[in-house]
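Here the complex is missing one protein chain, while the rest keep their positions.
Note that the chains are named A, B and C in the order they appear, and that numbering of residues resets to 1 at the start of each chain.
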C-alpha cells in the first residue's frame, strides 16, 4: 500500500485518476490539492465519488505531498516543472500528466508552450511514459512524463510500421478526432454543448502542441527526423480519440495484420483487432485500452491504420496508473481491469 | 464460485450483465444463449468484452442451463415464463429481467402484455426483486422478478413518504425520462440517432406497462390501491432515468430530509443527497446507485422528489446482480463497486 | 421597410434574431451592439451569417438606436430598464427579450431578480408579449415584454383549461425540460458539453424566476391567484422546451381535444395535434410554433397537457419578431415561415 497525492485534481484527468485510484487495491489516497476548491469535499464537485472518495481538496502543501510515495500532477502546463525538483529531492516519485517533461529539447518546449522551461536539467532524466516503448526505463524512473492523448493513439498506430522500416517516414499523415473532454474542464465558449455538439471541425491545423511530441517519439524509433502532418478535430462526444493514420509503403509487406499482431502480442493494453475490423471509440470508453486495425485499401501503396483510445484513460489517467504500477513494482494491470461501458 | 447462465444475451441488459459478471469474483459464466447469434463470440458483437469474455453465444439448451446455479433471463417479455418452470424443477435459481413475473395478478398481466400468462401458479411464489423492500424474501427465493427501470426509480422515491403516511396516495404523479437504451437494442426507427437525439418527447401517456407495476408496488406499502399518473419521456441520451415525483402532503412533516435519510440509512445502493442537491443521471452512469433529493417548493403542500438511476444498472443488470448476491449468500455489494463514469 | 436595432447581439437569442430578421422582407438591420465585440463583423462570430449579415457589432450608442423604428433588447436582465425610457421618449418601439418588463409588481421583480427596478412606472404600460393572449394590446404597444421560454410553453398549455374553468387552479404542476441553449452563450461549467450531455437533471426546484411570471400570466386569466409547482430540467440537447402539465379536473368535460382545438383554431403559431399525438421538440426546431397535445390518462381526473416549442424561436426571437409584426402592422406571419429542420 503506497501513499499517493494528486496536484490539481479538479479537472477531468484529476477525477479520472480518482476513479481509478479509488478502486486500486495498492493505493491510499493521501492528498488532492486545488487552490480554488480547498476545503470542498471531492464528492461535492464529483457526485459519482460520493461514498467512495472521502477526502476534501486541500491547499497545495509541500510537506503533505512530500509524505507521499507517488505524486501525480494533473495541472495545467508549466506548474509541475516548478515544484517537481523539490519533491524529487525528497524522494517522491512523480508522474506528470501535463506536458512539462515530454519534450527533450527545452528550446522546442519554449517554442510550443510559450515559456522558458523551469528545470531543463531534468528533461534528460524524465522518462516518456509510453510503456509499450519505454517499459524498462519506466520501472526505474523517478520522473515520468505521461504522454499526451493524441500522441498515445498516433504513436501506437505508427510504431509497428516504423519499427519494421516499411514506410516513408518523411510523409506521415495523422488525422485524428477527440471528444470535448480533451479540452479540459474549463469554462470556455468553444466547449459549450451548444457550440460543440452536432458539429465537427478541425483545429490546430497550422500547428498543435502534440505535433512536436509525436515527431520526437517517432523520430526516436527511426533514429532520424520524421515528417508528419497532424490535423486534430473536435468531435461532438465526451470521450474518445480516433486516429486515422496514412503512410506510403516503401517496401513490399507480406502481411500487415501479422506485423501488427506480432508487435503487440505481449501488450496487455493494446488490442490488434481482426482483419477488417472497424474500431469504435466507444469500445474503449472508460478502459485503458488502445484498439488498432490496419488496412491497405485496394491493395495500393498506402497503409491506413485506425487507432482508438479513451483520451482520459489510456490517453491520460489510465496510462498514468499503468506507469505508477511499473514504477512501484505492482502488477502492470492492477486497478486497470475496467471493461468499457457499452452502450 | 457459482455457474451462471444468461438467456438472451444480445440486448443491452445482456451485455451489461456480462460486463458486471465478468468482473464478479464469485461467478463463472457458463452459457449465454441467443438464437440469432449462436456460434458468434460474444466479443464480436460487443468489442468492449474482447479479452474479457471468451465464450460464444450458444443455442438455447435446457441441459446446459440446468447445469447452472443461477440463470438470468434477459429476453423479451413472454419467453421466461415458458422455460422457467422446468429450470426451477431442476434446482436452478432464476432472475428474470423481463416482466413475466412482476405482476401478481395474471389478469392484469394479460391486460398489459397482451398474452395469457404461461405459469400463473408461479406468480405468488416469485419475489419482486427490489432489495430495499424485499431483501429477506429475496434471500430465500428461487425465482426473482427483477423490477423495471422506471418502477425502481419511482418506487424508491415514493417509498419513504408512503411508509410515513404523510402524502395523498390517491393522486401521485410520476414524471420520468429515460435514455434511449431503455428501448433495447432493436432496429426500430424511433430509436435511431436521427430520430431521438436533439429532441425530447413524452410517450405512453395513455398507459405504460410500468404503470401497473408501480401501482402494485406502492399499493403493497399502503395496503390500499394508490392513484398514479405516470408520464414517461424519451431523453436524447444513452443511459439514465430521471424521475420527478409530485405528491400532496396530508400531514405536517418536520423534516423531509431526515425522513429520507433515515429511510435509507442502511441501504448500500440508495444515496440520499444533501438538502438542496440536484441529482444528475450522469452521476450514476454505470453504477448500481439510486440518488435521491427531496424538496418542498416554497414551503407549500406539494413534495417533489428527484430520483436518478442508470436504467441498465440499478434499473436492470446491476439490480439483478444485487439480487443474485442476496440469493446466493454473497456480500450484497460483490461485483457492484463500479464508480460512475464522469464525465 | 423599417429600421431595426439589436442591443446585445452576441448571445443565442441575438443570433437567432439576426437569422430571422435577415430573411424578413420588411426589415433593414441598422445596428447591433455589443460592448465586448464592437468592431467585429457579426459573421466572424456566427459564420452561418457569412454573406447574409454584413454589419459589424458596434458600441452601444443611443443616437444610432434612436434612429431605429424598433429596438430589440437581447441583453442580460437589468440592462434594458436603464435605457428604454430614453428610447421610448424618442419614439422608438421596444421589444425586450429579457425579463425587465415581464412582472407587473416591482417588489416581486426585486425579490426574484435581486435588484430594484429602474423604471417601475413603465411596468404598467409594458404589454406582455404573448400574442395568443394580448394580440390587440401588442398592436398598439410602445413597449413589449417578450415572454420567457418556459412561460410561453406552460401558459399556452394551461390557458384553454383555465379559460374553460374546468381545473383546480390552486394545484397546477408544470414539469418542463429545456435544451442547454436556454442557459445562454456564457462560458459556464454547467453548460459544457462534458457536463450537460448524456445527462438529465432538475434545477431551480426551490424557485425559478419563471415561476412568478407564469403565475402572473395564469392568475390574470382566472382573476385569482393560481397555485403552481414548477420544476425545470436541463435536457442534453441544444434547442427545445418540452412541458408536461398536470391539473386536476373539477368539472366534467366532454371533449378536451375539441376544447383545445377551438381555443387555438385561429392561431397561426399554435398547433393542436390530433388526439393521441406525442409532440417532439424537434418538430419545432427553428420554427415559431407551439405544438400541443392533451390527454386524460385512464379516464381519471388528471389532465395531462404536452407542450413543445423551440426556446430560441417561439420562446424568444421568433415571438419577438411576431410581436414586431403586430406592433408595426405587418402580416403577423411575415418572416416566420421557416419549417422546422427535421431530422
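Following the convention adopted for this analysis, contacts are C-beta pairs under 8 Å (C-beta built on N, C-alpha and C of every residue); 3 or more make two chains touch, one makes a residue touch a chain.
Everything numeric in this text was worked out from a predicted model, so none of it was measured.
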Original post:
Which of A:279, A:315 or A:335 sits in contact with the chain that's absent?
Top reply: A:279
Original post:
Out of A:195, A:271 or A:332, which is the one that touches the chain we can't see?
Top reply: A:195
**OP:** Write down which of C:115, C:224, C:262 or C:341 is the residue touching the left-out chain.
**Re:** C:341
**OP:** Tell me where the left-out chain touches chain C, residue by residue.
**Re:** 12, 15, 19, 22-23, 46-52, 181, 185, 198, 238-239, 271, 273, 277, 279-280, 282-287, 291, 337-343
Original post:
Going by the touch rule given at the top, which residues of chain A touch the chain that is not shown?
Top reply: 171, 173, 175, 177, 194-195, 197-203, 205-207, 227, 229-231, 233, 235-240, 242, 244, 246, 248, 276, 278-283, 285, 293, 295, 297-298, 300, 302, 304, 306, 308, 343
Subject >> chain B residues touching the omitted chain (full complex) >> reply: 12, 179-181, 185, 187-189, 191-198, 236, 238
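As a working rule, only the chains that are shown with their structure count from here on.
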Original post:
Relative to the centroid of every protein C-alpha atom displayed, which chain's own C-alpha centroid is closest?
Top reply: B
**OP:** Sort the other chains by how far their Cα centres are from that of chain A and give me the top one.
**Re:** C
**OP:** Compute the distance, rounded to whole Å, between the mean C-alpha positions of chain B and chain C.
**Re:** 39
Subject >> Centre distance in Å when chain A and chain B are each reduced to the mean of their C-alpha atoms >> reply: 37
Original post:
Residue numbers in chain A touching 2 or more other chains?
Top reply: 12, 181, 185, 198, 238
